[in-house]
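Note that one protein chain of the assembly has been removed; the remaining protein chains are unaltered in position.
So, chain A:
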């Protein structure tokens, strides 16, 4: 249960086509991440799947059934919102039980399911508190609990971690991943943070201006981006993109090389002066002013003894260089 298929799904607000037409299949049990910059239509796409927005065209089917015109509650999907969207006047227990109450489930079964969800999410001690008395992370867990109890066909997450601080975001990210492994339910997760996308997804859907740029596993996208947009968006720090004579030498308009695929030292073909070196402990990232090549980001080991103003030589690793044509698409 939980296969979702989008066929030529469109959405326009007045004259503006936010999503000009998307085809996508999400398989049962998959963890799919929609990623893209702000305003790329990823949240709109999620809301179309949820039924919170009406489509302007196309078909959304869930488990083989046409759900395009079904109201949100009938789609058997559960959603976790960015703002948690908990009911402030209800206790945690009542918040989690709300969808069950709406479904007309008897009290004993409600209690059983709420306790089960509370156990999975470590919320046992907070069941009688109000959302206002909880921290951000706990609130997000309540929101997830409210989604779990319904045993939905799929979970929809709309940037659920963006209101949390950095440390909590990492631990919640792991919790959600573990939850997916436990429940094995389809999850669709929207984020603008490509680190979340890389670490959590079975399949990443990169969106830009309402269009799908590429769909694939994290490492597929990382190794073989289909175009310049995906190349620049996936990976942190960003891939170095070089134009001009150096690209032409490789029969391309633009060439791309990731920071970790540039070796330092020897008599490499590229030369530059270190502008900034960021020591992260395990790694050092160097911003190198490489003259006609532009500014390159290069990863070195944590112990490397290179500083601002040093002149270095660099060699791109063989076979790691990516080539892009004039239309921005990757060249094979």
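Points to keep in mind about this one:
Definition applied: a contact is a pair of C-beta atoms (placed from the backbone, for glycine too) under 8 Å apart; a residue touches a chain by one contact, two chains touch by 3 or more; residues count from 1.
Following the convention adopted for this analysis, contacts and distances are computed from a predicted model.
Between the listed names "Carbohydrate ABC transporter permease", "ATP synthase subunit a", "Circularly permuted type 2 ATP-grasp protein" or "ATPase", the UniProt record for the complex's undisplayed chain reads "Carbohydrate ABC transporter permease". One of A:64, A:88 or A:281 touches the chain omitted from the figure, and that residue is A:88. In the complete complex, the residue from A:48, A:77 or A:288 that touches the missing chain is A:77.
Mapped onto chain A, the footprint of the missing chain covers residues 50, 52, 71-73, 77-79, 81-83, 85-89, 98-99, 102-103, 146, 150.
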